[in-house]
Each structure stands twice: as C-alpha cells, then as structure tokens.
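Once you've had a glance at the structure underneath, I'll fire off some questions.
Every protein chain but one is kept in place in this view of the complex.
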Amino acid sequence: MRVARHSFYEATARKRIDGLLDAGSFREFCGPAARIVSPHLPALGMPVAFDDGVVVGEGTIDGRPVLVAAQEGGFMGGAVGEVHGAKITGLLERALDVKPDAAILLLDTGGVRLHEANAGLVAMGEIQRAALSARHAGVPVIVAIGGKNGCYGGMSIVARSCDWIVASEEGRLSISGPEVIETVEGIEEFDAQDRALVWRTMGAKHRRLIGEIDALVADDVEAFRTAILGFVGRPRPLDLDALEAEHEMLSRRLERFWDCADGRDVWARLGVNDPASVPALDAAGFNGLVDALSGGRP
Amino acid sequence: MLETAKTARVWDTLERSYRARIERGAAFADGKTVRRDEIVSFLEAVIEPGDRVCIEGNNQKHADFLASSLAKTSTDAIRDLHIVQSNIALPPHLDVFERGTARRLDFCYAGPQGLRMARLVGEGKIEVGAIHTYLELYSRYFCDLTPHVSFVAADAADADGNLYTGPNTEDTPAIVEATAFKSGVLIAQVNRLVDKVPRVDVPGDWVSFVVEAPKPHYIEPIFTRDPAVITEVQVLMAMMVIRGIYEKYGVTRLNHGIGFDTAAIELILPTYAQDLGLKGKICQYMSVNPCPTLIPAIESGFVESIHCAGSETRHGGLYGGALRRVLHRPRRHDALEPHLLSARRPLFRSLIGSTLQIDLEGNSSTATLSRITGFGGAPNFGSESRARRHGSEAWLKAGREQRLSGEMPRGRKLVVQIVETFGDGMSPTFVERLDAWELQKTFDMPLPPVMVYGDDLTHLVTEEGIANLLLCDTMEEREQAIRGVAGYTPVGMKRDREMVARLREKGAVQYADDLGVDKRFATRDLLAARSIKDLVAWSGGLYDPPSRFRNW
Amino acid sequence: MEHLEFDYDGTGEKPARALALAGVVGSGNLEVLIEAADLGGRCAAVVDTSVRGFGETWRQVLADFFARHGLSDVRVSINDGGATPAVVSLRLDQAAAEIKDAQA
C-alpha cells in the first residue's frame, strides 16, 4: 500500500526519531533494555514504561552530529517525572561535552507528571537550565512540536528558552491547558470543547503569527526534518542585547494586542485581510501569508 | 328513540380541546409567534396534565430550547406527562421526569443519558412503556401514541408558521403530520424568524405556534467519527469484511452502522479495496447516516450514491459539498405513508454494524446491566425482510448458502455484526447469556431487549476471523462457529477445537489467512484519511467539521 | 497491578537481533520488549499489567504467540495498560517480526 506521508502527529517517539535522523545513525542512551523506569509509579498502582516515556540518544541528520530527545506522548501524556526529566537534562548537559551541531527536543507533553509532581517540577527547572547552558556553549537547541499533547505546562517555558521552535499546524504551545482554564475560571472564560477556539488561542498558526515559533510545517516527518535541518548549526545570540530585543518584541505585542479578545482580532491587526480563513489554510498557503505580511515576524 | 345514541358520544372532543389550547396560548403570542420571554407560561397554558408530548430529539437535531423550557414549568400546572420521543439525549429530557413534570416514557434510544435513565427507572420516576425501534414508535404516533403537543426544531419560520428545516430534516415530517392531522398542538422552535422562508418544508397550516430560540438548535454530531482514533485491530477487521463478505458476495447495495468498525471499512475502500480491483464491484450504493468517513470513498468515485436522512452540521456538514456527487437523495416523506415506513428503512440488502454483547445463538444487544440505551434503527436494518425478492448476486448467493429445503430458489439478506472479542475494560463481548435477560426482569419488560436476533444474523466478524452462520447446519455448529471467532474470551476458550477445525474446512469459520488477508498490512497507513483534517482535504475544503473535532 | 511470569518450550531458531520493542504503555495499549536471552532453548515472559485477574488469558495468548513464531532463547517483557488480547497479539507479532529480521 502506498503511504503519501508519514504523519508526525501519529508517529511514536521512536518513529519520529527514525524519520528525522539518517537511517541507522541513532544510538540510544539508557534504552529500554536498561529498564530505567519510574521508581514512583508502582506505589501508585500505575504501569511503568521501560524508557519512562522519553527516548534520548545521538545520531546524525544529513551527516551532521546531533543529540536528540523525543517524548512519547502516548505514555502518561508525555509528562515529565523524575527519570524522564533526568534523561533530558543529562542529554542537554552532554552537549557541553561533545558540542554537537544541535540538540533537538521533540516535545509532546502536558508538562509535569502529577504522580511525581515535585520531582517533575524541579526536573523541568533543570532541563531549562541545561538547555540554556548548551546555548551558552554555542550549541543550538531546536524544539519540534506536533504531537497529540502539544507542549504545555513547564515544558512550554522550556520550549521558549531554546533557540528555535518548529511546529506543525496540529501543534499547540501554551502554559495552561484549555480544560484547566475552563475548570478553574468557568466556561465563559474558556470553552475547552471549542477546539477551533483552542487552536486560535494556542495553536501553531497563531504562535507563528505572533512570533512565538519560527517555522510552521505540514504534519509530515519529512517536513519536520527539512525545517529542523535548516536550524542545525545556527545558534541564536543570548546576550544582553538579544534579551533587550526580545523584551521589546514582547512588550510591543502586549501593547498592540492586549485588548484583543480572539486570535482573529490579533491577526486582523497584524494585517491579515481575511482572518477567518487562516485556520483552513494549509502549511504552504499559511507560510505564503506569513511571508506577505511585512517582515514576516511582528 | 335516538336520544340515547345522541348523548353517547361527542365527535369533536379533540377539535374543541385544540381550540381551547390555541386560545389559551394566544395570550402569550403575537399571531403565531410566541414571545420568547413568556415561553414557560405559554407552555403551562397549552399543555395539560397527563398529555402525551413529543420533544423532537432525533439522532442529531434537538428542540433543546423547548425541552429546557418544559423543564422549568410548574408541576402545579403540568405533571404526569407521557413523553413519546425517539431520542433521549439532553439532560432536560430527564429533568422533566426527575421533577415530576412527566412520568411515562416511550422511546427508542438514550445514548449518553443511559446511566441516569437506568437510575430514574430504578427510583420509580420513569415508567417505561417500551423501548421501540424508530419504525414502531413513529408508526404508533399515527395510531395510539399520537402526541397532544409536539415540539419540533426548524431553521426558519415566517409569520404564518411555514417552516424551513434547512439541511437537516430528519424525522420532523413524521412528528408534524402525526400531530397536526389529529388536532395536536405543534410548536416549532426556529433559529430565525424571516419574512419569507427559502422553501416551505412544513406548511404553516399545520403549525400552531413558533418561537425564535435564543441559540440555534442543538445538533449532536453522532455521525462524526474521528479517523484518528481508529485502531489497527479495526483496520484488520475491515480488511476481513472486504475480502470475506463484500468481495465474496459482490455486495453492491448496503447499509452501514455508525461505529468506528464500519468507519474503518469506509476508509479503506479507496485504498485496500481499490487495490484489490473492487471498485465498481462492491459498495456502490449505500443507505447510511451521513458519516463523514465516507467522504474519501465518495470523492474517489468508489461509492456512487448515498441515501441518507439528515446531515450533521448547520453548515450542511457532509452535504456542504462532499456529497455533491450524490445522485439520489430523496426528501424523506416516509412519514406521509406511515405504513410504508416499515418497508422503506430496510430497503437495502446488507447491514453491517456493531454491538456490545453477543450470545451463543448470535443474539446481540447494546443494553447491558447498568445502561439502557436502546437500539435506534438497527433492529429494522438488522433483520431479514421476508417479503423482499430480487435478483442481486449477494442476495442469491447468500440464499444458496443457506440451503433451505425445497426446490424454490430463495435469497437471503446479509446481516453482519462486526465486533472485537473484548470491549472497554476487558469486558468480553461474547457471553453465554445476554444481560438483556436480567434487564427484562429488572425493568419488567415484555421481552429481553435484543437488538438483532440470532436467526437474522448471517455473519459475525471479529479480529479473529469470520463466522458464516449460513453454513452452520445445526445449532451446535452455530455455537462452535461463534466460539471459534470469540478469541480469548471465556466463551472462545471453551471452543471444541476439533469441531472448529471441521467448520473451518467447510468455510463456516474463516481466519485471516483463509481470507487472503495479510495481517502485516493492518496498519493505520491503510486509511484513506487518518484525521478529520484529511477528510476536509478530501472534500476540497467543503466539509466543515464540528469544532470539537478539530485540531487546527 | 499484577505481576505474572511464564515459561515455555522453545520451538525454533534463536533471534537474529538482540532486542526489539513494540507499542507504548497507555490505556488499552502495552509495550512489548523482546530480547535474546540464554535460556537453554526455552522462552520466558514477564508481564506487569494494570488489570488483575487475567493470568490464564495471558498464559494462553503467549503460548499461542510462541507456537506461532517458533522462537527459542527469547525473553518477552510486557508493561500493560489494559490492552485486549487482540492488541497484545498484534504487538507481540510486531516485536517478533522485528527481532527475527536480520536486515533491519
């Protein structure tokens, strides 16, 4: 049977890595045979996974050495626990030693794993620090988002601490899940069932339009590979000037859009002629729109 | 001499009652248009205690504003109603029982309210008349279950009460005509009041009152099955159905259920079946609910025509264009001829659908101990209609396999159940005895609630293989054929391995290898669409899915 | 959780590869890790499942699996989130196909 595309959204963490790296180049660290599982889940009567829901290792992409971590969204929603977090942290710290052309994080996560909450939260702080250390050492850290869980909670902070973010249209990037907002603040604040609203608020297209992510691709492993490859070996500056520029960008965003009630209002103000049509655009059509808007990134 | 006869019977009771109700209701209306703010008082004025009331609640379209307004009426004014309603889907449908506004219920399907329904029956707050099939309930609207008052939902109305039902007609005509032709009060909630309706679907003469609802009527997207959650096991079963049934019998005219099992079949027609060279040979004409998973089969020209009863979204859903090639879509006027209803629905040759429990005779039920859901239209589709005769290959071949005694050739409708051996939470689908027996006792029903009777069933498909019951000559063979595909359930483990081997030799039990199905290809890659977004792409952007199914 | 261990006669060749992994632990799903192991020609299986009380079903599903694939000297380790036998068999078959494949 012919398969037109290999969906990133549907692929497991291992399949994503297979599709991303050069064939046969991947070498996993602390793989499933090592059975490094969560020490906390059995006490809660929960099944463990042999890799604790994250695959880490090294390989090459187009011949260039990279480190890669892929969260398995199917296991506990890709949530970060003690072991899971330590594997990602260790991988990013390895970047200081081996200086690869990039460290790549394929994130698919709801954030902290509540079943080992305190360890998971502190682990995310450590991941973030390790990512920033890698960046300060000149290794670009590239994030890809396009799985079922999106990228939420503390990991959304981690993602925005990295150099580049590539996402598919299915991707979401936000700190709070819509269900959490609805539960706490009520359905008037956020109707989590209204998926179109969810994507207008947190989805990759909105994030691309306001400058939170750097590339939007179709839901295709090959498209992710191409986009990621474009950022390999390209660290972004992290000095005081870069922080000031980021501050200016974010401040201007809040000034311009703070009164907007909906993503469509933001897009209209950005100069999108027909905001209602944005969700239906395919990746190519959408990227054409982004290019047409002045400067691409607001 | 005629004195006694004269006082014996009054012949215009209904008419006088109708006039009195209209007069009382007129106080809350301008012409036929009820003032929305006064809807509760209005209902209290026109409905009388003990009335039979129909709240339109079809598969999808719901008169939700009127339903929730009824649940706000005073029980001093309205109580002990007898609700006659096809689909109990929304909380207010049961609120009226919880608070005593209504007491008796005749219905077909309770879906998501099944658990609460079972509780209220247990507490004595609901007296169930019967769980009907759609055909029986609507037929009885015209006999002894005619509503005194009916609530319907429509897209638009004019000041004269002419209704436009929009893309979603469903069962509205049946309700309207049964009510209006027997002096019942018909109240329509509409999304908008207009000067002139785009098309008159229900003439104003039959409509007593209209009210503009604050929100468009609720539409339950029960036919939308997200391809993203179809499993590899379902793909495997779909492959077996295509080879073992559709290809074998040359099934061209058929009905599908609305579950994920049949969605998987629909989604591998343009891939797997096409590669087998079956385009133009199977599944050309389908009578189905408007399932979006049919879009690839339609757009690729695999399916030639579709007959269906409603559409999913107010934008026309599937009809937004994905079905633009549909050659044949008659307006549903089954209701004009109620006696025809029972003939029209089971028009098609083959049914394939899912269930929750199957016993060793092949009887199946979707009613289990903790849940009363009813069956919708499945019993009508899932039965042999002995009056039918025609010369299709599928019908005749199945008839030959059945080998009835006597010389006269006789066909057989294919009725197929497709199930996984285990359901949610490792509950076995195959049981020695259906929960339906227990339910019959608990709820004091005249019959165990069986959806499809074993003797109407011709094939049973599981992930293990296909049991062809037509080829079973004895009840013992039938039992072993069923055990033979029941996998690792207790029922399956108790199979007589030798007998199952013999049945396999004569084709009454067939496993994937016997069917020429290569299990290694049973992956989601075979699905022509793997997400709702893929369906949108297939439709050329014309399919506008309900928001809750989007991930973009 | 329930922990189960089984032991079967081996009936075929040693696997071509050291290990293979199929599936993901999730609701109604499982992961199967299959590894070459020096078991004197026998096969072993270890199951950790979130659904208790299906030991006999596991024994039978695994017995059919080993019979179907003709394996020896392998250990199967399973973390199960409540998969049905159909899914279990599917994952086992996927893992077996991979560990037997000398090319991949």
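Going by the order they are written in, the chains are A, B and C; count residues from 1 in each one.
Assume a residue touches a chain if its C-beta (ideal position, glycine included) is under 8 Å from a C-beta of that chain, and two chains touch if they have at least 3 such contacts.
Keep in mind that, in the parts below, contacts and distances are computed from a predicted model.
Set against the options "Periplasmic binding protein domain-containing protein", "Urea transport system permease protein", "Amino acid/amide ABC transporter membrane protein 1, HAAT family" or "Biotin-independent malonate decarboxylase subunit gamma", the UniProt name belonging to the omitted chain is "Biotin-independent malonate decarboxylase subunit gamma".
Shown chains touched by the missing chain in the whole complex: A. In the full complex, chain A touches the omitted chain through residues 27-31, 33-34, 36, 39-40, 43-44, 56, 58, 82-83, 85-87, 89-91, 93-94, 97-98, 112, 114-126, 128-130, 132, 136, 153-154, 156-161, 173-176, 180-181, 184-185, 189-190, 201-202, 206-207, 210, 212, 238-240, 243-244, 246-247, 250-251, 253-254, 257-258, 260-263, 266.
In the analysis below, only the chains that are shown with their structure count from here on.
If you average the Cα atoms of chain A and of chain C, the two centres end up 33 Å apart.
Those residues of chain C lying in contact with chain B across their complex are 51, 54, 56-57, 60-61, 82, 84-87, 90, 93, 97.
For chain B in complex with chain A, the touching residues are 228, 271-272, 275, 521, 524-526, 530-531, 533, 536-537, 541, 547-552. Those residues of chain A that touch chain B in the complex are listed here as 1-3, 7, 9-10, 169-170, 193-197, 199, 203, 205, 219, 279-280, 282.
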